[in-house]
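Excluded from the complex is one protein chain; the other protein chains are retained at their positions.
We call the chains A, B and C, going by the order they appear; numbering starts again at 1 in every chain.
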Amino acid sequence: MITLSAVTKLYNEGRPNQMAALDGIDLTVPGDAVTVLTGPSGSGKTTLLSLIGCMARPTSGRVHLNGDMVSGLPESFLTGLRRTTFGFVFQRFNLVRGLSVIENVRLPAVPLGPDHVELTERAMARLEHLGLADKADIPVEYLSGGETQRAAIARALINDAPILIADEPTANLDTVLVNRFLDIVADLRAEGRTVIMTSHDPRIFTASLVDNVVRMVDGRLDTEEAPA
Amino acid sequence: MIFQTPIMALLLVSGLAGLVALWSAWFGLRVLRRWNLADGSREQLEMERQTHLISTLFGFVMLAEALALLLFVYNADRMANLFVGAMCAVGTLNVNEYGFPALYLKVATFFAAAVWLIVDRADRAGRDYPLTRVKYAGIILLAPLILAGGAVELTYFAGLETDVITSCCSKLFTPANEGLSSEVTGLPPALALWLLGGSGLAVALSGAASLWWGRGQMLFAVSGVVLFFVALAAIISIISLYVYDHPNHHCPFCLLQPEHGYYGYVLYLPLFFGTALALGAGVLQVFVGRPSLRDILPARIRKLIGLSMVAFGLFGLATIWAIVSSQLIVFG
Amino acid sequence: MTPWLRRQRALADYTLSALGRRKGKNISLVVIYALIVFLVASIMMFSSGMRREADLVLSEAPELIVQQLTLGRHELIAGGEVEKLAAIRGVTAAKGRLWGYYYDRLNGANYTVMVPDDPTIKLEQGQAILGEAIPRSRGLSWEGAPLFLSRFEGDLVKFDVVDTLSHDSALVSADLMLITEQDFRDFFGLAPDVYTDISVSIRNEREIATIIAKAEKVMPKARFVTRADISRTYQKLFDWREGLLVTLAIAAILAFGIFAAEKASGLSAEETREIGILKAIGWDTGDVIAMKLWEGALVSVGAFLTGAVAAYVHVFLGGAGLFAPVLKGWSVLYPDFALTPQIDVLQLTTLFLVTVLPYVAATLVPIWRVATGDPDQVMR
Partner (left out) sequence: MTPARRPTTPVFAALGLLVAGLGLAAIHVAVRAPGERARLAESTRLVKVLGLTDLALFTEARYTRHPSMADLHTAFQDNPMSFEHFPSGLFIAPPAHLPGGQIGQSEKDFPQ
């Protein structure tokens, strides 16, 4: 469970182009559920997602993760927390070009120094599960859109994080692939993981497995439509 | 005179260390004024990330200074035949009045940087960076030391004139001469060995106390430092005699020569490491009460003390071996 | 393996995979770097080899040489001075030395002609003992071939070559020509009681300064060269050349480092983004710095080791083939010698500091710049 109280995030603070991306957010994201942040582009949902995922520190306000305050932690502790608690799937997937699929999938585990063979087996099992085992050794730039997404999901889960964070995971995908993604999310739920994502795709936030929808407007929560 | 590869390497190290010192002292001032972990501002974030660089840089400075320390002594030895009357490092270092100060400053920099790195690692382990201000105050104190070391070294090398008649170790380290070094030489061998044994015992007892009962850490650090100085005195006064198999050769540098099987390294390396670790343990002990370090520090200090004792033990073995294997009979 | 080691290896793995994307460029980087290290290392090994050789060999040179100076130039010295020197307390012996140069117009070489003053060397009039390089350059290939020397147009003097100095001593004797005193005086037209200079043996090395002080009173115009002076001359000579070349090489490494720093700081948008990705998926600033340091370490240590090993092979197995023409200059005679191989850990340390440090220093700051990006930048 992640709680945000009175969270504000400024970009370019102290400069003429200062901008408040988030403005006084109070929000509780429940654990063991699927939560979708939605709203028009520029509404601050990605910024909110990065605060929830301990990717950035709020300019003011507090963030609690399972009761522990995390907003005041130094960045290196935040990073340590992030790599064991959260798995990230980015909007453009952000795989490292030039590296093979399996190398990409192993990346988040590198700072932890796990056993290489064991790690590779874990990565292969995950790729197998997502139907990518035969592509493990090819460079990521040769993957199709759907394969890239699944590789990104495999990478997000390599440290066995309990919470998966996804930013616009279906932005460029057709319906078949969207349905495939929803199947994967259902699998993850069955494994007991929490899923938090942003999306302005109605195919996602109206899906039956979504427990929670948070609507945002201009850096604030859209209170007219309370979370379902 | 500066146109020599080892001298250039040494000046290169000093120059880079000086740059690092200046830059990190400037950064340290900023930290002392602005550091505020609760602040989520850009500046704070940048400072936190810069601390990584400072740690990396200081790690390098310490490594390079440790190598440079060896090189400095080695080079002094090698250059000895360029100076009339100099027969080993002592003669070269005595060519002008900056030689020995440069060496002492180098040794001091090595210990200071080692302690700083130990504090830095402890600081990083605490969830709220509890020692950051201490650490950067330390850097502001360390920077002048590093800069002075570099400046003295440069003056020393710049002032090297090959035609100067210098004294060599056989003149300097004989009891007949005046001055501190001859007083150390004049320390009676028996007394030197008793002092060495005594401080060794103090190190062993306080170390055991801090490992078993978790107390006496400060005492350990203090006796470690005492042991360091006593050991240096004992090396000049008596141990070197055993290594050289010669009743009047008291030089602490000739030990590092290949003719004596590089025995100096066997003596000095554990001694220096043991002392650095003991110092680090003592400094950490000061901060053991900080809330976020309370769970972490005691284990770390124990580890440092343990390693330090191993190093001192190796030094002790090396000393005993030198005495046992020597042909020379001083007592009896 | 501990997690710490496994992490280091994984970081190195990543660095290598990333470097592998521009294989050609990065390999040529290492090759050029290794070439510079090779040059510096060769110079250092060669110079220190020469210094050591000179030091050992000349440790048996005369304790003191006394020369007559006229107009600031080396002059012949009268035989009467020998007794004056021998009379000084502490002097074991004083001997007049006869040596000079002969320019051989046939091959353009300078020989050092010398009169041996030692009972073990048996020479008769008309006979000569030659250094290793003279028969080589004059093409005296068969045993017993006589040596003809011509001092001026129409002049021809014949010497029977009775012996050639052993190859082992080439470094000190390559151009030597030993003849008897009578031959020497006849050949050069020298008066009977003059010498080139005087060598003085001294019992106790510590008394040299005192003896020189006494000798200066007897011979105020003479110049005194001690064995220590000779040794210093050689140390300085090779130090100077080494210093000059190493300075140039350091400049080259710095330029190279700046180039590498430029490459690191002017990182392509793609590379910056990549580091953002790494930070976003859970790498700490420290991890990124460590990864980039691995890159620097692999490049510089790889280049260092390659350069050092190649330099050893070049200097001690290949006879320093690259330097021979430089050293040889315009001399016709060049000793055929091989340096005594030696490896000195502290010399390697110097080499390491001189070659690796500038590179690491030049790349460290840009590395840090890259490493401090915001992890959430990839989400924006």
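Quick note on the criterion: a residue touches a chain if its C-beta (ideal position, glycine included) is under 8 Å from a C-beta of that chain, and two chains touch if they have at least 3 such contacts.
Bear in mind the structure is a predicted one, so any value in this text is a computation, not a measurement.
Within the set C:Thr112, C:Thr272 or C:Thr349, the residue that contacts the chain not displayed is C:Thr112.
Residue C:Ser199 is the one among C:Ser42, C:Thr180 or C:Ser199 that touches the chain not shown. Within the set C:Val157, C:Leu254, C:Val332 or C:Val365, the residue that contacts the chain not displayed is C:Val332. One chain of the complex is left out; on chain C, the residues touching it are 9, 12-13, 16-17, 20, 50, 53-54, 56-62, 65, 67, 69, 72-74, 95, 97, 101, 105-110, 112, 114, 116-118, 120-121, 131, 133, 136-139, 165-166, 168-176, 178, 197, 199, 225, 229-230, 233-234, 237, 240-241, 244, 298, 301-302, 305-306, 308-309, 312, 316, 327, 329-335, 340-343, 348.
Quick note on the criterion: only the chains that are shown with their structure count from here on.
The central chain of the assembly on a C-alpha centroid basis is B. Farthest chain from chain A, judged by C-alpha centroids: C. Each chain gets one centre point, the mean of its Cα atoms, and the points for chain A and chain B are 50 Å apart.
Between the CA-based centres of chain B and chain C the separation comes to 34 Å, rounded to the whole angstrom. Multi-chain contact residues of chain C (touching two or more other chains): 285-286, 374.
Shared contact sites, meaning residues of chain A that touch two or more other chains, fall at 75-76.
Against chain A, the residues of chain B that register as touching in their complex are 37-38, 40-42, 45, 48-49, 52, 124, 127-129. Across the complex, chain C is touched by residues 46-47, 49-50, 55-56, 75-76, 79-80, 82-83, 88, 90-91, 94-99, 103, 106-116, 155-156, 159, 167 of chain A.
For chain B in complex with chain C, the touching residues are 3-6, 8-9, 12-13, 16, 45-46, 49-50, 52-53, 55-57, 60, 64, 67-68, 70-71, 74, 81-82, 84, 162.
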